Every structure is written in structure tokens, then in C-alpha cells.
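Only a single protein chain was left out; the remaining protein chains are all shown in position.
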Amino acid sequence: MSMTTILQHCLTGISLGGAYALIAIGYTMVYGILRLINFAHGEIFMMAGYFMIFCMSSMPYFVAIPVVILVTVALGVAIERAAYKPLRTAPRMSIMISAIGVSYLLQNLATYLFTAIPRGYPEIPFLKQTFHIKDVSASLVTFLTPVLTIVIVVLLMLLINHTKIGMAMRAVSKDFETSQLMGIKINSVISVTFVIGSALAAVGSILYFTDRMSVTPFSGTLPGLKCFVAAVFGGIGSIPGAVVGGFLIGITETILVALGYSTFSDAFTFILLIVMLLFLPTGLFGEKSTDKV
Amino acid sequence: MSAHVLELKDVTMQFGGVVAVDSLSLAVDEGEIVALIGPNGAGKTTAFNVVTGVYPPTNGEVRFHDRVIVSNRPRGKMKKLYAGSSRGVYTASVAPSPDRITKLGIARTFQNIRLFKDLTVLENVLIAKHMNIKAGLFSAVFRLNAKEERQMRESALALLKIVGLEDARDEVASSLPYGKQRHLEIARALATEPKLLLLDEPAAGMNPQETDELTAFIRRIKEDFHLTVFMIEHHMNLVMEISDRIYVIDFGKQIAEGTPAQVQDNPVVIAAYLGVEEA
Amino acid sequence: MKKRLMVLFALLLCVAMLAAACAPASAGTDKVIKIGVFEPQSGQNGGGGFQEVLGIRYAKEVYPTVEINGETYRIELVEADNKSDKTEAVSAAQSLVSAGCKVIIGSYGSGVSIAAGEIFLDNKVPAIGASCTNPQVTLGNDYYFRVCFLDPFQGTVMANYASQAGAKSAAVITELGDDYSSGLGTFFKDAFVKLGGTVAAEEQFQTNQTDFKAILTNVKAANPDVIFAPSSIATAPLIIKQARELGITATIMAGDTWENSSIIENAGKDAEGIVFSTFFDDAQPATAEAQKFVPGFKKYLTDNKQSDIIPAVSALGYDAYLAAINAIKSANSTDSTAIRDALTKVSFEGVTGSISFDENGDAKKDMAFIKTVQDGQFKFLKTVTVAK
Partner (left out) sequence: MKTKKSTKRICSVLAFAALLAFLYLLDPNSMTMKLLQKGAILAVVAASMNLLNGFTGLFSLGQAGFMSIGAYITALLTIPVKSLDGVYYAGGMSEGIRAFKMAMEAGPAWLTSVYPFLALILGGVAAALVAALIGIPVLRLKSDYLAIATLGVSEIIRAVVSSPQMEKITNGSYGLNKIPNFPEMFGGAVPSKVTPFLIAAVCIALMVLLINSSYGRAFKAIREDETAAEAMGVNLFKHKEMAFVISSFFTGVGGGLLAMYLRSIDAKTFSIALTYDILLIIVIGGIGSMTGSVLSAFLVTVSKEGFLRFFDETLTIGGWQVPLFRAGFRMVIFSILLMAVVLFYRRGIMGTKEFSWDAVFGLPGWFKRKFGRKAARGGDGR
């Protein structure tokens, strides 16, 4: 395999990883606080894709992008309010089923509204300009994705470690009941979590789809699952962990496909998950917790 | 002297930085009722959890009828901590799962009642009987073990009679009044045919009258089932009335041991309890 | 109590449904003969399926009746959506049979046709495939016929075209778990190698995969003259655009599925220059039937608010319908077995050429149309003929 090919692959892997990382953060934050796999997160990401298509058809990108982020956030929070809040006291299983139900609903809704035929993703001019460095060629977004990811994560870490709401979040993820007793407004904290998570999903979807150019109702499912694996890998609840996991999965996936094992590119992600859960159940950066008897 | 029924040697349990139980040693003899008391968070329940195999201890061993059932060697930081200390260091590493320990004949109840809430009273007891079922899956599914099944039911019902729940056999466990739930939990423990019964705050949340009933009840089952009882309790009058010996621990360390009378006037104990005791 | 109510509700529903379902399917009055339309109108192939249905509907407008020993029978179309999903296909096919259809037309997508084939066989109802190109559909099924050519043929056609266009090396990209894509890919490979070409790269991708960069990077490294990427219209634009973005200039070729305007819409200017084989071209009306069909159907399309490019599958749907009524005529009865026997003998001038069936029940066709995209329009390139 020639040098340029390898470089090209690395580029693909890293930018894919970047997008994954952004989605994974959404999972890890929600799980950290609600102990819930937000199965719908992948679908939120997919819906963000469709929102972008419609916004861009009627407004310039610099208007469209914030609008899309806002709408996606609204969707995310709405889902939390409608599908998760009522079940807060319910057994774990019914909340998960509710999450699956939501993703099932969003998928069918998308199929119904936009049909299963893929919609072309609008081109954001400045993101799409392609570079040719010798034989390696890629659009700006490919380079931009990882950079942007890192920046966002740094900001997020600052938010979580140096603001009141951030402190509240950490408290809630440590101990739900106690922090409630300490007078932290659980619901607002959860909402904030979903706001951040959905916003990142929106950004992620813009980067991801600009690079891949078309959206179908199923575009969300697999990235969603993979990003959850990424979150677990990095240690659920830990944001840097999610990022590392995201990049790692993006890159390994690309490598596998590059080597001609595309059959197993998805399967591998899950093998990774199972192995990880067995030998390092708390992931790379997650901290241990003993359940009280 | 005859071997102890239960013996803890230098049992230490450390969670991260917290030492919940600190090289605790104690012994319980055949036919005794021994109480383990101490202020909240003294590590009583943790000690129980170590004995029943819920947590493997950081160091120390537990013997049952002179047989090592739980044991662990210090690892990592702990090694340094123990280096050259006079306290015993245990090299064997025995960590059976709780069900194995139950099979050996140690049954327990829980501080916060842990019944199978949505199952009927009878089922709760029958599950404890499942432990020593002889029939394999096949014969159980095809009811070839009708006789065994009948015996299980009969003994279960007998137990329910003893705790006075035979009329409630088909009620859902969670629908029972609090006191009854405690009784059911004990009946369930007895169903495993234990030699040693560990009771974790059996009288918690009971009014004086209920407590007296409980006292009598514990005495009765001890006699009927030839049990040795090791209990954690806060209700001092219950403890003082029922137990032959008492161990007092604070911050995971044993601070006193002796008959109720001795313990009562032990200044250390009083100190430990001042302002902390709620019973 | 609420639970009780639910139980009761459920039971009632069950009973109601059974009752409804058991009601004898109206076998059709003596004056009506039913033709079933077994097509996907939703799911992965929903788009293509619908185009095929349009062709069939139009055909029915043109030939609304059929003569059976002196009596005129009104033809009634019964449509069932198989959702491009095998598990649904069985019940959809069954619903047509139960509705008393004498002949079935369909389906777009070979997988569902194969699944439904067994049902039609069991019920001895003949089926005429319009655009299902997989050999499996008619193989070993005496009741399945088809008016289109087969994948082996199509693969050979594209291979011939490629080598005639001077291509020495080709890259083949196929979809895992998809019989159409994988099958066509294999046949292309075999034919291309026979013609002295080399297969520089073979890549596979997963269903619903959206990122083809890694695959295409390998392809780029192999630097082939042409890329053969038979795939559903869902994935086509992705492959095309991402390939161009990576700076791959090789001609991208595929099979009949690509003749769908959604590809041009989604791939935009990148779609320019793609090449694919298809069954029909309105610029080259091969037969009298075709000359009459083209203007008529264009009008029909505009009346139904569709773009007036005639998709090949619509033409095939039309031909399948013709085959059906021809068979009914010559069978001169409404008995589906008789119609089946008649089908083996029919021979008529269809829109996509003269049609008659061989012992497998496949149309004897030896010509395919090659098309490309130019200025955002499908454009006829040439016809390729391969002796069978």
C-alpha cells in the first residue's frame, strides 16, 4: 500500500473518528447522569441531517447551521421530557425500552416523511472546497472535523469543571439521590445534559454528512451504536474517554475496511465492546463503583 | 475446646481509602446468640457481607466449623501496610460466591428487607428450597420430581406455619405488613436449613411490642432449629435481653467484647455511643 | 381492572380480525378478471417499484379489457405493497392470490420475487417479472416468467462495453448481503476477465453504509480504467460523489437500477459520465408498440405529476401486462394453469422488443441499451448485443 494511500486512509479515519467522538459525548453524558443508553441519540443525529437539508433549501448556511442546532436541541429535550421523564422511577428495563421505542418511532417517521430514498445533503461551500496535497485529496471538512472536535471538547471540559451547572452535573452523575437531597434541580441538570448532547449531535451530523453527502432514515442507527461503544470504551461518564474511544473506533474501522474486511468492520466494533467490558468493565477513564448491599 | 462455629481472623475490608472493617477478629460458638453492635457506619454490615461472600476481604480469613470459607492476601498498597506487622497475613485466596456459602449452612437476612417482592409468600420460601433440589432440569420441567416438589412445598408450608404466615401463603410478598415481611425473610433464611443464622438488624423499625415478639421468636427458632445466631442490632433492650455475648465495634475496630452486663458498663463503649446511639 | 379491559379489547380485536380475514375473498364476477400487481411501493426499492406500477397502470388504461371465448372481460388490477422486504413479501403475495388474481405481475427487486415465487407456485398462479434480473427468480419455478434480461447477460453486456471502450482494468464494488449487487458483480468479473481484462480491485460494503472513502481509496490506489459498482439507488450517489471527491476519474458503471432520476438529483454534476445498461430507451422506439407507447406514456406521466423521462422499468411493467393479456387471450380461459401454459407459447411485439419465453420462462432477449448522464439528463449511448 503506497504512502499516499495510507495517508488518505489516516485522514478518513481521523475525520470519521472526530464525528464519532462528538456523538459519543452525547451518549456518555446522558449515561453518566441517567444511567440510560439513549438509543434515540443516533436518530437525533439523523434527524439533524434532515433538518439541515430543509434549512439550507431556504436560507444561507450561516443562518441554517445555528437554526439546525437549535431545532435539534429542541428535539432532544422534547424526547427527554416526553419519553424519559415520566419513567424516572420506573424499572431500568422500561426506560431502555422507551429509548428503543423513540428511535424506532423517529426512524419510521423519517421513512414516512422523507421516504427511504436518500436525500442529497446540501453543500456548505467553504467546507466542501477540496484540497490536493500531492495525490492526497480531501475537502476542508475532513481536516476541520478533528480540530473542531478537540476545540469543542476543551470548551466542554471547562464548562463542566469550572461552572456551577458543571459541578451540579458531576454531583448528579456521582449520586443521583443525594444530590437531589442537596437541593440540586435534577430536571434542569438533565435538560442541560440533553441540550449539550443534542447540540453536539447536530454539529457532528453537519460534519459527518457534509463529508458523506446524503441522509437516509437509517444513517443514524449504526453510527449511534458505534458511538455508544466508543463511549463505553473510553469509560462511560468520562468525556475525554468518549473522544479517545470515538477516534479509536473511527480509525480501526477505516483500517479494517482498507484491509478488505469491510464485512467485519461493524462486527469488530462490537467484539471490541465485549472484550472491553470483560477485561476493563469501567473503560479507559471511567472510575470504579461498588454496588451497595 | 470445641471448634468455633464462626471465626473471623484479622478481617480487613477497604474500599478505596476507607477502611470499613479493620482487622476484626471474633468467634461465635455452638448454640450461642452473639450480637455485633456499634454506631452507624461502624462496619457491621460490611463484616456480614464479608462472611457471606458478597465482598472478598482485603485481608484476613473467615472460618466456619474450623474450615476456611473466605480468605484473602493483601494486595498492592495493603502489602506494604502489612509488611512486618504483627497481624497475620493470609496467603490463601478463597472467595466463593454467596450461594456457595449459603450451601455450607450460613443463612442471612438483610438490613433493608430484600424479599422477592412480586412473588407470593410461598414462592419466596420455595426459592430458598431450590438450593438442594435433586431433580435435574429435564425431570423438573416434566414434573418427574412430583414427590420432591411436594416435600419442598410441605416443608415450606411448615416454616410459614411457624412464622404464622400460612394464611398469607398466596399473597404477594410486598403486600405484607412490615413486621410480617421481617418474619418472612427469616423464614426464607431458615428454609436453607442453616446451622448459623446471620440477622442484620431484625428489629429495625419495630415498636417495643413487636420487638418483644421478635425476641421470643428468635429464641424459639434457635431452639427448634438448633441454630447459632449472630446478629447486628440497635435495639439495646433486645440485644441485652437475648444475647449471650456482645462484640462492639467502632470505625471497623473491635472496642469491646463480653456479656451484656460487662459491655453495658464498659466506659469505652459508652464513649463510643455518646450522642451517636439512637435506640 | 384496566388490564382486564385491555385483555377483553385484545380478544375482541382478534375475533374481529379473524372474522374479517375469513370473509370469502370475492372471487370476482364472471365478467371481471383480476391481475395482481406485486410491487414494492415503500422501503428500499419503493421508488423503482412505483415507476413499474405506473407502467402497468398505464397499460391497463390502454388495454382495459380482454376477449375470452366471445365474452369481454373487464381487467381489474389488484395492487399489494411488498415493502421490498422478504418477510412482508410472503403475506403480500398471498393477499393477491387470495384476492383471486389469475396472473401476477412483479416484482421490482429479485429478492422479494424469489420469496413470493414459492407462493405463486403453490397456488399455481403464473407470475410475470418485469425487472427482476436475478437468475434465481425463474430457475426451477415453472410459474415464474419475466420480460427483462438476466444479470449474467447484463454483466456480460457491461463487460463487453467496457472492453470495447478500451478499458484494460476494472474495479468491482458490491454490496454485502445483496443478491443483485453481488450477483451482477460476479458476472461482470467473469465476463471481463474472459475478454482479457484484469480486475484491479474488489471491494465490498455493508447495507446502509454511508462512508465509502476507505473502499474508494483502495480503488484509487489500484487505479483502474473503469469502476463497476452495481448497487441500489440509495447508495449510488454516495459512491459517485465520494469517488469524485477523492479525485477518481475512472468511468463509473453499473446496472439497470441506476436509471433513476434521484441519482442525478443527489449526485448532481458528479453524476456526469456514469454509464449503465438498461432495458429500453424512448429515443429508440424499437417496435410499433413502442412508437405508440412513448408519446402516450409521456402524457400519462405528466398527468400524474411525474417527470416525463420514461423509466425503463415502466416500459417493462407495460410489457409484462401485455404478456399477461396475450396469454389470457390465447389461453382463451380464466383458468390460471391454462394461462400459464399459454405464457410458454406467447410471442408478441412489446415496447422493449419482441418477447417470447424460453424453457426457464425468461424472455429471449439479446440486446441491451447503454446509457450515460450528460448535462443532468440520461442520454442514450449505444445498444450492445450479446449472442446467448
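As written, the chain order gives the labels A, B and C, with residue 1 at the start of each chain.
The criterion applied here is as follows: contacts are C-beta pairs under 8 Å (C-beta built on N, C-alpha and C of every residue); 3 or more make two chains touch, one makes a residue touch a chain.
As the structure is a computational prediction, the values presented were derived from the model and not from experiment.
Visitor: The chain left out here touches which displayed chains?
Guide: A, B, C
Visitor: Decide which residue listed in C:35, C:75 or C:97 touches the omitted chain of the complex.
Guide: Only one of C:35, C:75 or C:97 touches the chain omitted from view, namely C:97.
Visitor: Please pick, from C:61, C:122 or C:366, the residue that touches the omitted chain in the full complex.
Guide: Missing-chain contact among the listed residues: C:122.
Visitor: Quick one: say which of B:123, B:166 or B:257 touches the chain that got left out.
Guide: Per the contact definition at the top, the residue touching the missing chain is B:123.
Visitor: Return the single residue from B:133, B:157 or B:204 that touches the missing chain.
Guide: The missing chain is touched by B:133.
Visitor: Quick one: say which of A:2, A:94 or A:188 touches the chain that got left out.
Guide: A:94
Visitor: At which residues does chain B meet the chain that is not included here?
Guide: On the side of chain B, residues 52, 54, 97-99, 102-103, 107-108, 110, 114-119, 123, 126-133, 135, 137, 140-143, 145, 149, 152, 188-189, 191-192 touch the unshown chain.
Visitor: Residue-wise, where is chain C in contact with the chain that is not depicted?
Guide: Those residues of chain C that touch the unshown chain are 1-8, 10-11, 13-14, 17-18, 20-22, 25, 41-42, 46, 79, 81, 83, 86-88, 90-91, 94-95, 97-98, 111, 114-115, 118-119, 122-123, 135-136, 139-140, 174-179, 181-183, 186, 204, 207.
Visitor: If the missing chain were put back, which residues of chain A would it touch?
Guide: Contacting residues on chain A, toward the hidden partner: 35-37, 82-83, 86-87, 90, 92-94, 96-98, 100-102, 104-105, 107-109, 111-112, 115, 221, 225, 228-229, 232, 263-264, 266-267, 269-271, 273-274, 277-278, 281, 293.
Rule of thumb we're sticking to: only the chains that are shown with their structure count from here on.
Visitor: Based on mean C-alpha positions, which chain is nearest the centroid of every protein C-alpha shown?
Guide: Measuring from the global C-alpha mean, the nearest chain centre belongs to A.
Visitor: Which two chains are joined by the greatest number of C-beta pairs in contact?
Guide: The largest set of C-beta contacts joins the chains A-C.
Visitor: In whole angstrom, what separates the CA-based centres of chain A and chain B?
Guide: 47
Visitor: Going by the touch rule set out above, which residues of chain C reach two or more other chains?
Guide: Nothing qualifies.
Visitor: Residue numbers of chain C touching chain A in their complex, please.
Guide: Listed in rising order, the residues of chain C that touch chain A are 42-44, 46-47, 176, 203-206, 208-211, 213-215, 217-218, 220-221, 233-235, 237-238, 241-242, 245-247, 262, 265-268.
Visitor: Chain C touches which residues of chain A in the complex?
Guide: 1-2, 4-5, 8-9, 12-13, 16, 111, 115-120, 130, 132, 135, 137-139, 211-214, 216, 218-219, 221-222, 253-254, 257-258, 260, 262-263, 265-266
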